[in-house]
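A single protein chain has been omitted; all remaining protein chains appear in their positions.
After this line comes subunit A, so read on.
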C-alpha cells in the first residue's frame, strides 16, 4: 500500500467520523471573555458550565485572548464563526471595534449577546448588565464613604481608559457624589490597564501625589489587589482604605489584614450562568426585542428594556463578616 492510498484511506475515515459527530442537535455556545487567566471570568465559566448541565443539550466553549485587546477577540470570533457555533456570548474589550465582526457572525446565523462589558446595539441581539450602572457607581463611593465619617480625599484606580463598563460606573458615581456623599473629594482618576505592574505603579503614584489621600477606589479586580498590596507594603494600613470591586478569593487577605474594610461585586458565577441561559433561548428561536421576559434559571428572570439590555442583580458587599465564606466560592 503506497503512501497516497494510506492518506486517502485516512482522509475518508476522518470524514466518516467527523460527519457522524453532529448527528444530534446540540447548541454550541461560546463564552468569549476579555482575557484568559482572570479569576472573575473563570468563575463566569464555572456558572456557564452549571447552566449547560441544567439545560442538557448545550456545549460551552470558554475562550478569550491572552491580552485584553479588541484585535485578539476578533481573531477568536473569526475562529468561532468558522466552527459554526450556535451562539456567542461576549464580554467585549471595545464596544465599537467588535461590531463589524459580530455583524458578520449574525449574518451567518449565529446568535450574539454581550454580557458584563457591552457591545454597541447594532453588534448584538441583547446585552446583559451584571447590575445597574447607577447602582454600581454609587456603591463604589458608598464603600469609601461608609468608613470615612469625616470625609476626605479619595482617588480612583480604574482599568484601561477605554473600558466601557468602568467608565460608565465612574461617571454615574461622579454624578451621585455631590448629593449622596458631599464630604468626599475625588482628587484623581488613574488607569492601570488591568495590568498588575502598571496598576501598582499608578497606586504608588497616587499615594506620592496626594499625601492626604484617605481611600483608593478601584472598580476592577486587578487594580484593587494591586492597590491593597501597595498599601500593605508601604505600611499605610489604617491611613488609606482600599475599596472597590474585588473577587473574594483574591482579596480575602486584604480584608483580613485591614488594608480594606469592604469591597463589593456581583456574582460572576450567576453572570456566566445567566448568559448561557439567554444565549440558549435566543439560539433556539426566542426573539430579542424590548419588553420580552426571559428566564435565567435559579437567578430569576430579566426583562429587556428599550435598548435590548437587561440588569441581572444588585452588587453584593463583602466585609470581615462574610469574606471567608465567599472566598471559597470564587
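Operating definition for what follows: a residue touches a chain if its C-beta (ideal position, glycine included) is under 8 Å from a C-beta of that chain, and two chains touch if they have at least 3 such contacts; residues count from 1.
Assume contacts and distances are computed from a predicted model.
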item	value
Among "Cytochrome c oxidase subunit 3 family protein", "Copper resistance protein B", "Autoinducer 2 import system permease protein LsrD" or "histidine kinase", UniProt-listed name of the chain not shown	"Autoinducer 2 import system permease protein LsrD"
Absent-chain contact - pick from A:47, A:64, A:244 or A:268	A:64
Omitted-chain contact residue, chosen from A:29, A:97 or A:217	A:97
Identified contact with the non-displayed chain, of A:58, A:81 or A:304	A:81
In subunit A, positions touching the absent partner	10, 14, 18, 35-37, 61, 63-67, 69-72, 74-76, 78-79, 81-84, 94-97, 99-100, 160-162, 167
